[in-house]
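Omission of a single protein chain aside, the complex is shown with its protein chains in their original locations.
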Amino acid sequence: MATLKELAEAVGGTVVGEENVEIRNVAPIEVAAEGDITFIANPKYASWLARTGASAVIMAGEGHGSDKPLLLTPNPYLAFAKILGLLRGQRPEPRGILPGARVAPTANVAEGATVHPGCVIAEGCSVGSGTILHPGVVVYENAIIGEDCIVHAGAIVREGCRLGNRVIVQPNAVIGSDGFGFAPDGGKYFKIPQVGTVVIEDDVEIGAATCIDRATLGTTRIRRGTKIDNLVQIAHNVEVGEDTIIVSQVGISGSTRIGRHCTFGGQVGIAGHLTIGDNVMIGARGGVAGDLKGDQVLSGVPVMPHKEWLKASMSFAKLPEMRKEIGRLRRQLEELEMHIKKG
Amino acid sequence: MATLKELAEAVGGTVVGEENVEIRNVAPIEVAAEGDITFIANPKYASWLARTGASAVIMAGEGHGSDKPLLLTPNPYLAFAKILGLLRGQRPEPRGILPGARVAPTANVAEGATVHPGCVIAEGCSVGSGTILHPGVVVYENAIIGEDCIVHAGAIVREGCRLGNRVIVQPNAVIGSDGFGFAPDGGKYFKIPQVGTVVIEDDVEIGAATCIDRATLGTTRIRRGTKIDNLVQIAHNVEVGEDTIIVSQVGISGSTRIGRHCTFGGQVGIAGHLTIGDNVMIGARGGVAGDLKGDQVLSGVPVMPHKEWLKASMSFAKLPEMRKEIGRLRRQLEELEMHIKKG
Partner (left out) sequence: MATLKELAEAVGGTVVGEENVEIRNVAPIEVAAEGDITFIANPKYASWLARTGASAVIMAGEGHGSDKPLLLTPNPYLAFAKILGLLRGQRPEPRGILPGARVAPTANVAEGATVHPGCVIAEGCSVGSGTILHPGVVVYENAIIGEDCIVHAGAIVREGCRLGNRVIVQPNAVIGSDGFGFAPDGGKYFKIPQVGTVVIEDDVEIGAATCIDRATLGTTRIRRGTKIDNLVQIAHNVEVGEDTIIVSQVGISGSTRIGRHCTFGGQVGIAGHLTIGDNVMIGARGGVAGDLKGDQVLSGVPVMPHKEWLKASMSFAKLPEMRKEIGRLRRQLEELEMHIKKG
């Protein structure tokens, strides 16, 4: 619980109206009731300001003359996220190594960490202060997990991989699985040992059941601040730049380098050994087969400018009619030629 | 083991021929032998009736004059499924909390439940009678699992999520992972705490490694009877209606509402904040970018009526030839114009 004034101070906003109103919770504008704070990030919800049951509203601008207590800030969505964390996201107290966790003698678990039952931490590992390993997390030899990380149940971090600070790993994610590399040997395939590692930098989030393969040699790297959704495949030796958003079920093939501040929609596929520039947005299901310069918005297979793709997609359903019309034109033209030659 | 008569009574069918024949197993018609019952659900297998080695055959209709013992029922496939369960699908006796499972003091595990080694059940949880938690299942605080559920090994149920009765969760599925929500903060992203939950209603099945994200606020909900295959992504705040079939590798983006009795083929992708009506079938790999009314059969990207899509797909390979033909028509037409003007 906090007063509106306290929340405004915490997020750097200003209060209009009663600043001592007590806020216990955050709720969507349609269902918010007394004690809730809500937010208007999209102007289409502005008409709700007069109707919402919330005790206060986070919004941009000047409040449009309402007598509802307001928290004004240029980025209401960000303020909402921060206030939600303040009111609901308290981190539990560190609890140390709990009974039923197995930590190898040479592993170093910092005092402020929490290691839940069913975790197995191998020789030579390091787990930083403030980090929580939920039940069933497995950390192979010599892996390093930084400070204030949250590694959810069933996630696996294989040998020698490194997580920075404040990394969040959702349940059953896999970091450091073998890259998919085989040398043809006649008609058979010989496994290429995958002896590299994975480095996950600070403030990265890895989604549930997402797989990030270790490098053959060297490092698969996810740079600071990048957020990866569920069921994503990152192949060996890939590098992803800072602050990039990768939505669910995307696949990135081996050795491709992704720039910073990119956004890839769901189910996008990117071929191997490519270089993708900074600030590239690829719409859901886009397929990338070649290098891409930065600062583009693309869609389709292979990707093209998003607007071109929208038009081409619209035309796709017309293909059968186009074929018929081409046939009609052909016949009419030939009749006309015959007519002229006869004439 | 059962007699044909007993099986017919169990599934509500009628016997033609020897009703005391003993049935020990179910087998496909091509390989069935003495002691097996088999079924004909598809008329193209009717000719097998005279040839099969099975001791009895489940089928619709009147038996076509065979002297093979028959179990007649209007829905042979359903009867096959039920008989398979009767003969092979016995549930094991409940075994309680087995050694090597860790159940928090305030968790409530019903007497008729089975909790296998390696499970971790946190404070405030509840597990209903008849439910089986296979090894390595992790249940976070205050989650509720109903009666007669089967939760397979490695599945994770996060804090506050609820499963109804008779829910089946395949191995390594994840229920209640954080939704993928971030507020832009300059060029960086600030994590929006995901404080909602997931509700899985009665008789739902969740496939292996499928991920169902918790809501930001409120509830991600899978309604009664819906069946979800492996490696499916259900994002935060999605609602899926009753008796819907979602095949493997489908992705459904945040806040989308799906109707009842829909069927989505493999690898379908559905954008966020959409409303899909009841009885919508979407063919494999379909991509949905807008709201859809009910009672449609669709395919393609973006989806169109399935029959249109079939025709358009056929035409796709003809595109290069169509372009050439358009070029030829252009040249011929211009020659003709020249000819006429000269003439």
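By written order: A and B. Residues from 1 in each chain.
Definition applied: contacts are C-beta pairs under 8 Å (C-beta built on N, C-alpha and C of every residue); 3 or more make two chains touch, one makes a residue touch a chain.
What you are looking at is a predicted structure, and each value in this text was computed from that prediction instead of being measured.
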| item | value |
| --- | --- |
| Contact with the hidden chain (one of B:126, B:170 or B:255) | B:170 |
| Touch with the omitted chain, as defined above, among A:35, A:53, A:94 or A:218 | A:218 |
| Residues of chain B in contact with the chain not shown | 26-28, 31, 75, 77-78, 80-82, 84-85, 88-89, 99-100, 116-118, 134-136, 152-154, 168, 170-172, 203, 205, 207-209, 225, 227, 229-231, 243, 245, 247-249, 261, 266-267, 284-285, 313, 316-320, 322-323, 326, 329-330, 333, 336-337, 340 |
| Footprint left on chain A by the chain that the document does not show | 102, 118, 120, 136, 138, 140, 154, 156, 158, 172, 174, 177-178, 180-185, 187-193, 195, 209, 211, 213, 217-218, 231, 233, 235, 249, 251, 253, 267, 269, 271, 287, 300-302, 304, 308-309, 311-312, 314-316, 318-319, 322, 325-326, 329, 332-333, 336, 339-340, 343 |
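Throughout what follows, only the chains that are shown with their structure count from here on.
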| item | value |
| --- | --- |
| Distance between chain centroids, defined by C-alpha means - chain A, chain B (Å) | 26 |
